[in-house]
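Sharing a structure with you now.
For this depiction, one protein chain was excluded, whereas all remaining protein chains were kept in their positions.
Coming up: chain A.
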Amino acid sequence: MIKHLLSGADLDADTATEILDTAAEMATVAGREIKKLPALRGRTVVNLFYEDSTRTRISFEAAAKRLSADVINFSAKGSSVTKGESLKDTALTLQAMGADAVVVRHPASGAPHRLANWVDGSVVNAGDGTHEHPTQALLDAYTMRARLGRLAGLSVAVVGDVLHSRVARSNVLLLSTLGAKVTLVGPPTLIPVDIAGALAPATAVSYDLDSVLPNVDVVMMLRVQRERMNDSYFPSAREYARRYGLDGPRMRRLPEHAIVMHPGPMNRGMEITPEVADSPRSTIVEQVTNGVSVRMAVLYLLLGGNNR
(Lines give C-alpha, C1' and ligand atoms only; values in the text may rest on other atoms or scores of the structure.)
Protein backbone atom coordinates (compact mmCIF):
# COMPACT_ATOMS: atom_id res chain seq x y z
CA MET A 1 0.00 0.00 0.00
CA ILE A 2 1.12 3.56 -0.65
CA LYS A 3 2.19 5.80 2.23
CA HIS A 4 0.39 8.99 1.18
CA LEU A 5 -2.71 9.67 -0.90
CA LEU A 6 -1.98 12.91 -2.71
CA SER A 7 -3.33 12.35 -6.20
CA GLY A 8 -5.61 10.07 -8.16
CA ALA A 9 -2.45 9.20 -10.10
CA ASP A 10 -0.93 7.62 -6.95
CA LEU A 11 -3.27 4.68 -7.33
CA ASP A 12 -2.80 1.83 -9.76
CA ALA A 13 -5.81 -0.30 -10.67
CA ASP A 14 -5.06 -2.96 -8.01
CA THR A 15 -4.63 -0.46 -5.17
CA ALA A 16 -7.73 1.49 -6.17
CA THR A 17 -9.76 -1.72 -6.34
CA GLU A 18 -8.41 -2.76 -2.93
CA ILE A 19 -9.62 0.56 -1.50
CA LEU A 20 -13.06 0.16 -3.09
CA ASP A 21 -13.37 -3.45 -1.87
CA THR A 22 -12.30 -2.46 1.65
CA ALA A 23 -14.80 0.43 1.56
CA ALA A 24 -17.55 -2.07 0.74
CA GLU A 25 -16.70 -3.97 3.95
CA MET A 26 -16.50 -0.72 5.91
CA ALA A 27 -19.98 0.20 4.63
CA THR A 28 -21.43 -2.78 6.50
CA VAL A 29 -20.33 -1.15 9.77
CA ALA A 30 -22.72 1.75 9.10
CA GLY A 31 -25.63 -0.70 9.25
CA ARG A 32 -24.64 -2.04 12.65
CA GLU A 33 -25.87 -0.98 16.03
CA ILE A 34 -22.26 -0.38 17.11
CA LYS A 35 -20.67 1.68 14.35
CA LYS A 36 -17.14 1.34 15.64
CA LEU A 37 -14.07 -0.74 14.83
CA PRO A 38 -10.90 -0.92 16.93
CA ALA A 39 -8.46 -1.01 13.99
CA LEU A 40 -6.83 2.42 14.52
CA ARG A 41 -7.00 2.56 18.31
CA GLY A 42 -4.14 4.67 19.61
CA ARG A 43 -3.51 6.39 16.29
CA THR A 44 -3.93 10.13 15.85
CA VAL A 45 -5.44 11.70 12.75
CA VAL A 46 -5.19 15.47 12.33
CA ASN A 47 -7.67 17.27 10.09
CA LEU A 48 -5.67 20.28 8.91
CA PHE A 49 -8.11 22.56 7.09
CA TYR A 50 -6.90 25.84 5.62
CA GLU A 51 -10.18 26.21 3.70
CA ASP A 52 -13.74 25.93 4.95
CA SER A 53 -15.24 22.55 4.18
CA THR A 54 -17.77 21.18 6.59
CA ARG A 55 -18.73 18.22 4.43
CA THR A 56 -15.26 16.79 3.80
CA ARG A 57 -13.98 17.51 7.32
CA ILE A 58 -16.96 15.84 8.99
CA SER A 59 -16.67 12.90 6.62
CA PHE A 60 -12.99 12.36 7.51
CA GLU A 61 -13.74 12.91 11.19
CA ALA A 62 -16.55 10.32 11.18
CA ALA A 63 -14.31 7.86 9.28
CA ALA A 64 -11.41 8.22 11.72
CA LYS A 65 -13.68 7.99 14.76
CA ARG A 66 -15.43 4.86 13.46
CA LEU A 67 -11.98 3.27 13.31
CA SER A 68 -11.29 4.39 16.92
CA ALA A 69 -8.54 6.86 16.01
CA ASP A 70 -8.09 10.05 18.02
CA VAL A 71 -9.05 13.06 15.90
CA ILE A 72 -7.67 16.57 16.19
CA ASN A 73 -9.40 19.23 14.12
CA PHE A 74 -7.16 22.12 13.18
CA SER A 75 -8.69 24.94 11.21
CA ALA A 76 -6.58 27.82 10.01
CA LYS A 77 -9.16 30.36 11.11
CA GLY A 78 -8.48 31.44 14.67
CA SER A 79 -5.22 29.48 14.80
CA SER A 80 -1.59 30.51 14.81
CA VAL A 81 -1.77 30.51 11.01
CA THR A 82 -3.52 33.87 11.26
CA LYS A 83 -0.52 35.02 13.28
CA GLY A 84 1.73 34.17 10.37
CA GLU A 85 2.87 30.60 11.06
CA SER A 86 4.05 28.86 7.91
CA LEU A 87 2.79 25.50 6.66
CA LYS A 88 6.16 23.97 7.48
CA ASP A 89 6.10 25.15 11.09
CA THR A 90 2.54 23.90 11.48
CA ALA A 91 3.68 20.56 10.05
CA LEU A 92 6.55 20.34 12.52
CA THR A 93 4.14 21.10 15.37
CA LEU A 94 1.86 18.28 14.23
CA GLN A 95 4.88 16.03 13.96
CA ALA A 96 5.88 16.86 17.52
CA MET A 97 2.37 16.02 18.68
CA GLY A 98 2.70 12.54 17.13
CA ALA A 99 0.19 12.77 14.29
CA ASP A 100 0.05 9.43 12.46
CA ALA A 101 -1.91 10.94 9.57
CA VAL A 102 -2.59 14.47 8.41
CA VAL A 103 -5.68 15.10 6.31
CA VAL A 104 -5.02 18.41 4.60
CA ARG A 105 -7.25 20.84 2.73
CA HIS A 106 -5.37 23.84 1.36
CA PRO A 107 -6.14 26.62 -1.13
CA ALA A 108 -2.71 26.22 -2.76
CA SER A 109 -2.29 23.43 -5.31
CA GLY A 110 0.60 21.20 -4.26
CA ALA A 111 0.52 22.04 -0.53
CA PRO A 112 -0.10 18.38 0.49
CA HIS A 113 2.92 17.32 -1.60
CA ARG A 114 5.10 19.77 0.33
CA LEU A 115 3.63 18.65 3.63
CA ALA A 116 4.41 15.01 2.80
CA ASN A 117 8.12 15.91 2.78
CA TRP A 118 7.98 17.42 6.24
CA VAL A 119 6.02 14.91 8.30
CA ASP A 120 6.72 11.26 9.08
CA GLY A 121 3.06 10.26 9.07
CA SER A 122 0.77 9.70 6.12
CA VAL A 123 -0.67 12.69 4.30
CA VAL A 124 -4.10 12.55 2.70
CA ASN A 125 -5.02 15.27 0.22
CA ALA A 126 -8.54 16.47 1.06
CA GLY A 127 -8.50 19.03 -1.75
CA ASP A 128 -5.68 21.35 -2.79
CA GLY A 129 -6.49 24.48 -4.76
CA THR A 130 -7.68 23.62 -8.27
CA HIS A 131 -5.46 20.56 -8.34
CA GLU A 132 -6.89 17.32 -6.87
CA HIS A 133 -9.33 15.72 -4.44
CA PRO A 134 -8.55 12.00 -4.63
CA THR A 135 -10.92 10.69 -1.93
CA GLN A 136 -13.81 12.42 -3.72
CA ALA A 137 -12.84 10.55 -6.89
CA LEU A 138 -12.70 7.29 -4.92
CA LEU A 139 -16.15 7.82 -3.44
CA ASP A 140 -17.49 8.70 -6.88
CA ALA A 141 -15.99 5.51 -8.31
CA TYR A 142 -17.43 3.55 -5.37
CA THR A 143 -20.89 5.03 -5.98
CA MET A 144 -20.74 4.20 -9.72
CA ARG A 145 -19.66 0.64 -8.97
CA ALA A 146 -22.39 0.22 -6.35
CA ARG A 147 -25.13 1.54 -8.69
CA LEU A 148 -23.99 0.13 -12.04
CA GLY A 149 -22.04 -2.95 -10.93
CA ARG A 150 -18.80 -2.15 -12.73
CA LEU A 151 -16.36 0.59 -13.71
CA ALA A 152 -14.51 -0.87 -16.68
CA GLY A 153 -16.15 0.22 -19.90
CA LEU A 154 -18.41 2.85 -18.32
CA SER A 155 -18.87 6.11 -20.19
CA VAL A 156 -18.76 9.09 -17.83
CA ALA A 157 -19.46 12.74 -18.69
CA VAL A 158 -17.95 15.31 -16.32
CA VAL A 159 -19.84 18.54 -16.95
CA GLY A 160 -19.09 22.12 -16.01
CA ASP A 161 -16.23 24.16 -14.62
CA VAL A 162 -13.39 21.72 -15.32
CA LEU A 163 -10.84 24.53 -15.21
CA HIS A 164 -11.28 25.15 -11.49
CA SER A 165 -12.35 21.65 -10.48
CA ARG A 166 -10.04 19.42 -8.45
CA VAL A 167 -12.86 16.86 -8.41
CA ALA A 168 -12.76 16.65 -12.22
CA ARG A 169 -9.00 16.18 -12.34
CA SER A 170 -8.92 13.38 -9.76
CA ASN A 171 -11.89 11.69 -11.40
CA VAL A 172 -10.30 11.70 -14.85
CA LEU A 173 -7.12 10.12 -13.45
CA LEU A 174 -8.81 7.48 -11.31
CA LEU A 175 -11.63 6.52 -13.68
CA SER A 176 -9.16 6.14 -16.57
CA THR A 177 -7.01 3.85 -14.39
CA LEU A 178 -10.09 1.76 -13.63
CA GLY A 179 -11.06 1.44 -17.29
CA ALA A 180 -13.89 3.98 -17.64
CA LYS A 181 -14.01 6.45 -20.52
CA VAL A 182 -14.37 10.08 -19.46
CA THR A 183 -15.70 12.95 -21.57
CA LEU A 184 -15.17 16.46 -20.25
CA VAL A 185 -18.06 18.74 -21.18
CA GLY A 186 -18.32 22.50 -20.69
CA PRO A 187 -17.84 25.88 -22.32
CA PRO A 188 -14.45 26.13 -24.07
CA THR A 189 -13.39 28.83 -21.61
CA LEU A 190 -13.73 26.39 -18.71
CA ILE A 191 -11.88 23.44 -20.27
CA PRO A 192 -8.11 24.02 -20.35
CA VAL A 193 -6.43 23.33 -23.67
CA ASP A 194 -4.97 19.81 -23.81
CA ILE A 195 -6.14 18.93 -20.27
CA ALA A 196 -7.49 15.63 -21.57
CA GLY A 197 -4.19 14.60 -23.12
CA ALA A 198 -2.21 15.78 -20.13
CA LEU A 199 -4.26 13.80 -17.61
CA ALA A 200 -5.26 10.64 -19.47
CA PRO A 201 -4.88 10.20 -23.23
CA ALA A 202 -8.21 8.41 -23.77
CA THR A 203 -10.20 11.32 -22.31
CA ALA A 204 -12.50 13.15 -24.75
CA VAL A 205 -13.65 16.76 -24.73
CA SER A 206 -17.01 18.10 -25.91
CA TYR A 207 -18.59 21.53 -25.80
CA ASP A 208 -22.09 20.22 -26.54
CA LEU A 209 -23.85 18.53 -23.61
CA ASP A 210 -26.92 17.47 -25.62
CA SER A 211 -24.91 15.38 -28.07
CA VAL A 212 -23.08 13.58 -25.24
CA LEU A 213 -26.05 12.69 -23.03
CA PRO A 214 -27.63 9.79 -25.00
CA ASN A 215 -24.40 7.76 -24.86
CA VAL A 216 -23.29 7.99 -21.24
CA ASP A 217 -23.78 5.79 -18.18
CA VAL A 218 -22.93 8.54 -15.70
CA VAL A 219 -23.32 12.34 -15.77
CA MET A 220 -21.26 14.10 -13.13
CA MET A 221 -22.30 17.73 -12.72
CA LEU A 222 -19.68 20.06 -11.25
CA ARG A 223 -20.49 23.03 -9.05
CA VAL A 224 -20.33 26.34 -10.84
CA GLN A 225 -18.53 28.55 -8.43
CA ARG A 226 -20.93 31.46 -7.98
CA GLU A 227 -18.06 33.80 -7.27
CA ARG A 228 -17.00 33.33 -10.89
CA MET A 229 -20.43 33.83 -12.43
CA ASN A 230 -19.74 37.38 -13.47
CA ASP A 231 -16.28 36.64 -14.76
CA SER A 232 -15.90 36.47 -18.50
CA TYR A 233 -15.87 32.66 -18.66
CA PHE A 234 -19.47 32.65 -19.88
CA PRO A 235 -21.98 35.38 -20.77
CA SER A 236 -24.41 34.94 -17.87
CA ALA A 237 -25.68 32.46 -15.30
CA ARG A 238 -28.86 31.97 -17.34
CA GLU A 239 -26.91 31.31 -20.49
CA TYR A 240 -24.76 28.75 -18.66
CA ALA A 241 -27.78 26.98 -17.18
CA ARG A 242 -29.45 26.86 -20.60
CA ARG A 243 -26.48 25.22 -22.32
CA TYR A 244 -24.84 23.17 -19.58
CA GLY A 245 -27.41 22.84 -16.79
CA LEU A 246 -29.07 19.45 -16.27
CA ASP A 247 -32.85 19.80 -16.20
CA GLY A 248 -35.73 17.33 -16.50
CA PRO A 249 -35.98 17.21 -20.33
CA ARG A 250 -32.20 16.76 -20.64
CA MET A 251 -32.20 14.02 -17.98
CA ARG A 252 -34.86 12.13 -19.93
CA ARG A 253 -32.47 11.96 -22.88
CA LEU A 254 -30.11 9.81 -20.82
CA PRO A 255 -30.20 6.01 -21.22
CA GLU A 256 -32.62 4.23 -18.81
CA HIS A 257 -29.89 3.03 -16.45
CA ALA A 258 -27.78 6.21 -16.35
CA ILE A 259 -27.15 7.99 -13.04
CA VAL A 260 -26.61 11.64 -12.15
CA MET A 261 -23.86 12.62 -9.71
CA HIS A 262 -22.78 15.85 -8.04
CA PRO A 263 -19.97 16.31 -5.52
CA GLY A 264 -21.94 18.99 -3.66
CA PRO A 265 -22.67 21.57 -2.54
CA MET A 266 -25.17 22.13 -5.36
CA ASN A 267 -26.40 25.34 -6.90
CA ARG A 268 -29.98 24.25 -7.44
CA GLY A 269 -31.32 25.86 -10.60
CA MET A 270 -27.85 26.58 -11.94
CA GLU A 271 -25.97 23.43 -12.95
CA ILE A 272 -28.75 21.11 -11.79
CA THR A 273 -32.51 21.59 -11.32
CA PRO A 274 -34.32 20.37 -8.19
CA GLU A 275 -36.26 17.90 -10.36
CA VAL A 276 -33.01 16.18 -11.34
CA ALA A 277 -31.30 16.51 -7.96
CA ASP A 278 -34.21 14.86 -6.16
CA SER A 279 -34.91 12.18 -8.79
CA PRO A 280 -34.18 8.47 -8.19
CA ARG A 281 -31.33 8.74 -10.70
CA SER A 282 -29.50 11.18 -8.48
CA THR A 283 -26.84 9.65 -6.22
CA ILE A 284 -26.02 12.87 -4.37
CA VAL A 285 -27.06 11.67 -0.91
CA GLU A 286 -25.49 8.23 -1.44
CA GLN A 287 -22.21 9.94 -2.34
CA VAL A 288 -22.10 11.52 1.12
CA THR A 289 -22.75 8.18 2.84
CA ASN A 290 -20.20 6.40 0.64
CA GLY A 291 -17.66 9.13 1.43
CA VAL A 292 -17.37 7.94 5.02
CA SER A 293 -16.85 4.29 4.00
CA VAL A 294 -14.24 5.21 1.39
CA ARG A 295 -12.35 7.45 3.83
CA MET A 296 -12.44 4.67 6.44
CA ALA A 297 -10.88 2.36 3.86
CA VAL A 298 -8.19 4.91 2.96
CA LEU A 299 -7.27 5.61 6.60
CA TYR A 300 -7.24 1.90 7.44
CA LEU A 301 -5.07 0.98 4.46
CA LEU A 302 -2.63 3.85 5.13
CA LEU A 303 -2.42 3.38 8.91
CA GLY A 304 -3.63 -0.15 9.65
CA GLY A 305 -0.28 -1.89 9.28
CA ASN A 306 3.36 -1.03 9.84
CA ASN A 307 3.78 0.26 6.28
CA ARG A 308 6.42 2.80 7.07
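One rule holds in what follows: a residue touches a chain if its C-beta (ideal position, glycine included) is under 8 Å from a C-beta of that chain, and two chains touch if they have at least 3 such contacts; residues count from 1.
Operating definition for what follows: contacts and distances are computed from a predicted model.
The UniProt record for the undisplayed chain lists the protein name "Bifunctional protein PyrR", from the options "Glycolate oxidase iron-sulfur subunit", "ABC transporter permease", "Bifunctional protein PyrR" or "FAD-binding protein". Only one residue from A:Met26, A:Val124 or A:Ala137 touches the chain missing from this view: A:Met26. When the missing chain is restored to the complex, the residue among A:Ala39, A:Ile58 or A:Leu163 that touches it is A:Ala39. Remark: the residues of chain A touching the chain excluded from display are 1, 18, 21-22, 25-26, 28, 32, 34, 36-39, 67, 300-301, 304-307.
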